[in-house]
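Right, one structure below, let's go through it.
All protein chains of the complex are present and in place, except for one that has been dropped.
Right after this comes subunit A.
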Amino acid sequence: MPKVNRRDFMRLMGLGTIGGAVFMSSGASAMPGKKETGDFYFLQLTDTHWGFSDPKVNPDFKGTLLKAVRQVNALKLQPDFIMFTGDLTHTTEDAAERKRRLLEFREVIKHLKVKRLMFIPGEHDASLDNGAVFKEVFGPTHYSFEHRGVHFLALDNVSDPSGSLGEAQLNWLGGELKKLDADARIVVFTHRPLFDLYPQWEWATPDGAKALELLAPFNNVTVFYGHIHQINAHVTGRIQHFSSKGLMYPLPAPGSQPKRAPVPWNPAIPYRGMGFRQVQTDLKDGEYVITETPLHRG
């Protein structure tokens, strides 16, 4: 299981041993006066595309999610919570079918041992009806919560089919951030990247720069996102951005081919490019230890 820690991340980003890559600062880990602090870990699962049905891309389209559920359940130490960062289902223009897929997805993940589950939508779940059915099944599409001294912000950059956050949500984000001090540990979840990774493939958020501007004054911000079905690490200012592998099919590297299309299934290496992410806080060293877990082939 490949791990990315601060040193790896700096090497990955070509930043060397000194530079702009900021994991949680050691100073922030003390957090005097805060209740329920201490190391924990959570999982990020993303892009499960329940309802996808092209066997050339994934012949196990009905079993892949359950396979991931079993693999998570087999973890010796269970995470504090799991965040699903969108595209829980594959798109359909039929609103009834969309709801059916979301409900089926919810039934499958009921088998998870971890009961604290959180969700944000992807464009496949929410763009065709501005998130209406998603909200009906899973509740709000953007929200915040706090866990052991870390502030989590879940953003919705898909309910608007342009992929924008919109002024109302940006105002809400600004209000949330006003409550925090500069050293607060902040984790942001989104579906699409907040920065311009590859706008030609809609791997961007049209007004993401406004969100990053609001986050810029803070010293410890990390963004975890999905959408691109592969691992990517990027830094904007002091903010780190990590995308995760998906759980239905991988996508090609940004701009590596004319069209964005799923990487076909390789029978010799089944489930290649699929997996999920474990994020462990390491308060002693003041960083997150990220473990990318591939989906087992067996």
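What we mean here is this: contacts are C-beta pairs under 8 Å (C-beta built on N, C-alpha and C of every residue); 3 or more make two chains touch, one makes a residue touch a chain; residues count from 1.
As a convention for this text, contacts and distances are computed from a predicted model.
> Can you work out the missing subunit's protein name as recorded in UniProt? Choose among "Lysine exporter LysO family protein", "Cytochrome bo(3) ubiquinol oxidase subunit 3", "Ferredoxin-type protein NapG" or "Cupredoxin domain-containing protein".
UniProt lists the chain left out of the view as "Cupredoxin domain-containing protein".
> Which residue, A:Lys67, A:Arg100, A:His234 or A:Arg260, contacts the hidden chain when the whole complex is considered?
Touches the omitted chain: A:Arg260.
> For subunit A, which residues touch the unseen chain?
Residues of subunit A in touch with the missing chain: 91-93, 123, 127-128, 158, 161-163, 199-202, 258-261.
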